[in-house]
Each structure stands twice: as C-alpha cells, then as structure tokens.
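Dropping a structure here in structure tokens format, bear with me for questions.
Heads up, one of the protein chains got dropped from this complex, but the rest are sitting where they should.
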Amino acid sequence: MVSLTRFASRGLLAASLSGLLAHGAAAQEITFKDQENREVKLAKAAERIVSIVIPMASTVIALDGGTKKLVGMNPTAKSAVLEGILSKIFPETKDIPSDVTAPNFVPNIEALTATNPDLVIQWGGRGNDIVAPITNAGLNAMLILYGTEQLTRDYMTMTSKAIGKPERIKELVDWRDRVQKDIEAKAKAIPDDKKPSTLYIARALSEIATTGTKGSYNAWYMELVGGRNASAELNGTVTINKEQIAQWDPEIIFLNAFEAKLDVNWVYNDPILSLTKAAKNKRVYKMPLGGYRWDPPNQESPLAWMWTANLTQPDVFKYDLRAEMKTAYKTLYNYDITDADIDGILWMKEQGGSANYAQFKAK
Amino acid sequence: MIGLDSATVRFGSRTIIEGLSFSVPVGRTLAILGPNGRGKTTTLKAMLGFQPLDAGRRIAPSIVGYVPQTGTSNQRYRALDVAVMGRAAHLGIFGQPGPEDFAIAHSALERAGAARFADHYFDRLSGGERQLVLLARAIATGSEALVLDEPAAALDLHNQERLLTLLNTLRQPRDKAIVFTTHDPNHALSSADDALLMMPGGQPLFGPVAETITPQHLENLYGVPMRVVELAGPSGETHQAVLPAFAGIRAA
Partner (left out) sequence: MVRRAHLARQTLVFSGLLALFAVAFVVSLCVGRFAVPPTRALELIWLGATDPWRELATIDERIVLLVRAPRVVLAALAGAGLALSGAALQGVFRNPLVSPDILGISQGAAFGGALGIMLGIWGFPLISMVFLSGMAAVVLVGLISRINGRSETITVILSGLVVSSMFSAVVSLLQFVADPNTSLPAIVYWLMGSFATATWERTLIAAPGLIIGGAFLWMLRFRLNILSLDEAEAQSLGAKTNRERWMVFGLIAVIVGSQVAVSGIIGWIGIVIPHASRLLVGHDHRALLPASVVLGAGFMVIIDTLARTATAAEIPLGVITALVGAPIFAMLLRNHYRERSGS
C-alpha cells in the first residue's frame, strides 16, 4: 500500500514536471490542481464527464457548446434541463443518465462507473465520504468549492481546460467580469438609505428557508446590485418562520427557481406575507430558469445579476435583458432564442404583472 | 362454590394433574397441601382460570378474590388505591370507583386488618403488610370465593399466627368459599375444613381435615415419617399438631 502510494505520487510528480518542462512531448496530457488542492491528471482531454455538482452539468454543455461530453448528471440538474430551455435547445439531454448520485451527492458508484467517465465533477469541502467512492473506483475526480464568484470562475476555467478547450473560457469570464464591473460602478453611487432590503427564499413549500450573507452567492449578488440582504443575521441556509419575515418586512422578495410548484401567489395568498412591503408593492419575483436556475452560480450568472439589478434598482439599472439574453444564448449554446423562449424563462405569464416587470416585455 | 371437575393439565408429555375433582362450597375452607412440584400451583391457577385445562372443567364464579404471594407491581399506589382495584369487575372497562367503592375498599382493609396503612404506599410496605392489602383487595371484589396462594410462605412465626387468626375470622361468618395452598399441615388443621393432598403418583386425596390430615397420609405425601401430637391450648382445650418424625431430635 505504502509503496504503491509512493510510486503513484512519484508518478504524478514526474508527470507534472514533464508537463512543465516539455510542453510539446506531453501535449495531450492535462494536469491541474483542483479547489481542494488535489492534483488531477488526465491522459488526454476529458471526453466523458459526469457532474454530480448540480449547476455544473449545464455549464459543461455551455463550455463544450454541445451535450456530447456530458454523460451523467445530478437528478436536480436533470429536472432543470427538463423544466427549462436546455431540453429544447438540446433534445438529446433528456437521455443523459441522472442515476449517478443520490440527492445528497453520494455517488451511486455502479451507475457512475457504467457511464465510463474520464472526469467526475464533485463538491469539495463536504468531506471525503462523497469523494472516496469515486477515487476508489479508479475514476478521476475534480473537486470544486461553492460560494464566491471567484471560485466559480476558477472552476469553470478548470473545467474548460479539462475538456481541452482552454480558449473557450476567456470570453465567458470576460463577460462575467465586464458585467460585474459595470454593475459595481453604477451601484457605487447608490446611498445606503436607498438600498431596499431584499429576501431570497431558498425553500418555501415544505418549510421556509433563507440564507445569511456569509458564504451565500445569492446574498452576494443581491448586495452587488444595490440591495441589502434582509436575512443577513442568519448563518448559512436555515429554517425561519413567517413571523420573522414580517419582522424583517423586506421590500423585495425573490423566490427560488428550484421548487417547480412555487410562484408569486405563495406570497400574495398568505395572510402574513401578503402584508409585507414587498407584497404590497408587488415586488415579489421568482428567479428565472434558463439554461439553468438563475439562483446559484452558473454559466448564465451575468444575466441573473442584470435581472436582479433592474428589479432592485430600477432607476439605476436599465439593462436590455432581452437583447443580452439573445447574445448570451448565441454565445453559450449557439442558439437563437425566441421571444416566446424568453417569456417562458422570465415567467412573464406568471409574474408579468409585478412591479417593474413590464420592462422585460417583448417590444 | 369453587372447584374443578375431572380437570387434566399437561405440559407437553408431562401430566401435572389428571381427572382432578373437588369443590369448595360457600362456608367451607380448603387447604391444598403438598411438596413442591406436585401441581399445587397448577391446581390453583386452574381454579382461577389462568391455566387452560386439557380436559374437564372449572367451577367458579365470574370473579374470584385472588391473593397472590406478593404484589409484583412496581407502580407506587396507596394501599387504599390497591384495595379499591378489587371493584374493577363491577365498574367495567371505562368505570371509575366512586365514594361507595372506596367505602367498600376501606371496610375490606379493616376486615383484613390493614386499615392503619390505608394511605401508605403499597411498595413501601413489608411483605406481610402487602399480603393483608392484597387480601383486602380480594375481599373488596365481593366474590364468594377467595383463593390465597401460599399465604404463609414468606411469613415469620408471629405473622403466621396473625394470618391464621385472620383466616379464621374470615371463615367464621361462613359466607365464603376459601382456598389456600400451604406446605404446613398445621395450617390446614388450624384454619381449614377440608384438605386436598397432592399425593405422589398423581392420585390426590380430597376430604375433611379430620380424615385426610393423618400421619399415614402425610407420610405418603411428604415421604418422611410423621407424628400427630396433642397439645394443651392456652385455655385448657387440646389441639392437634403434626410434626415430622425428626422433629425434636437433638443434634449429637
């Protein structure tokens, strides 16, 4: 056992050295450190990728510009594909297996091995129990970390490198950077007392859950666009009660896109929530579901920020979201998105009557 | 009336009692005698209906006042609350004991000589005291039949005397059929009208005390020679007492 490990690490060292020294000779070999600082070594660009991480499935499709390399995904990612636009752009996604993992990211190793992947994308920072089965089966695992925009850009870059398309990531990261800087510049002028309190509801139907600011991507972009996280005092994603929401009395409520049966009427029909400022001013919005759900970090995040910005600070931000979406979908999926597609993604039918939502109507 | 009619009980291939018949009418007291393992307890259980019979039948009123050796409950109840449980059969499953039932329970405690610790917790009483409370509970059932399981087994001589006196006071009004089991033939002599001897070989002997508690029968019963001696009582009358033949022999 010891000698094997030593041998293996020596091998890895040799490989990375040779990668550094002789670019030409080992051109096919790809070596990098993942976000858990593990060495990932691929003999050649990954052709068959499984993403146990939910939002990365659609990101792999976007990075590759097609579905060929995605051979397995999380059932939650699959449901987004089926409910959203990806199944229309890429009908073959319906047939990609989603039995590779249990809901809690525990790999189903037989199903996973059956897809014959040469790279498995898994969450880091959640302990070895969800990683060891993958590596024990002799598969390559790439661990990524959730939370910040920087981490997102890094793991997207890493993935793009792994699939042998390092040139592809630049335009996507540049786009993220451009939009972020633009929003930051405009938001700088917003005085604190003009920042509305915004509440992101992470779960609504079984119990009500929301999220604190620390480590939350949702809170990060709500504050980026000139909002204040109403639930800043919380630590992580936790259960709260309606009384607490009444106490916070948020000016804007964003509902998650994960719960298919959830829509803005959940707020308007509730005896307590309907009395919040957000409800009274019709500023309740469900997050869109495009190539992926817009709540967590993913390839479409800049669209999510612009959507959130226009709704949170309508006087400051006036992005032409429809035009941005057309460009983005062309770039990401090489797809000419229709007005009907956009209406569906933005839930125009369900929440077209909300405050400031007319701006998103097709002209 | 309480008793058995041609009752047979088997445990697997072992026959414990076979074709056993006896009955105790109201007004009489029966002592069941015998060494361990001869079916005393089985007979008692059969009379109480706890032991299903393989043949024959049980003669008993619907409720029999049963006095177990020790109350086994680990629940902390007051003695009065234990005694009033005797009223359960009259109250039905959803019934609650009323003042009348408590009055009955209290007079039963008095009759059993346990009234002085009516308010004490049952599980804090001595073995002998508990037995009196359980006797009161059996009396409170109002049943015409009382069955006592080895009432003297755990008692010292002083308490044995008190128990026998008590049994005789219960017996006196001649309004109950009383059955008790015992190891000691003297208990039968002092407090029973009839005796049932669980003889070896499975042929029990049933009859009035005067005919059954004899040296010969007892010798058969216990497998040791027995003597009957006459003793002068405190007021000049004579009592009979039974002793094993080894009684009184001094150690060398």
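Residue numbering begins at 1 within each chain, and the chains themselves are lettered A and B in the order written.
Note that in this section a residue touches a chain if its C-beta (ideal position, glycine included) is under 8 Å from a C-beta of that chain, and two chains touch if they have at least 3 such contacts.
Since this is a predicted model, take the numbers as computed values, not measurements.
In the complete complex, the hidden chain is touched by one of A:T239, A:N269 or A:N334, namely A:T239. Contact with the undisplayed chain is limited, among A:R126, A:K165 or A:R203, to A:R203.
Contact with the chain that does not appear here is found for just one residue of A:S231, A:T308 or A:Q351, A:S231. When the omitted chain is restored, the residue from A:A43, A:A132 or A:L275 that touches it is A:L275.
Considering the full assembly, B:Q96 is the residue among B:Q96, B:Q172, B:Q216 or B:S235 that touches the omitted chain.
Touch with the hidden chain on the side of chain B covers residues 45, 48-50, 62-66, 68, 71-78, 80-81, 85-86, 88-89, 91, 93-97, 118-119, 121, 137, 141.
One chain is missing from the display, and on chain A it is touched by residues 75-76, 79, 102-103, 203, 205-208, 231, 233-235, 238-244, 246-247, 258-261, 271-272, 275.
The rule we apply is simple: only the chains that are shown with their structure count from here on.
Distance from the chain A centre to the chain B centre is 83 Å, each centre being the mean of its Cα atoms.
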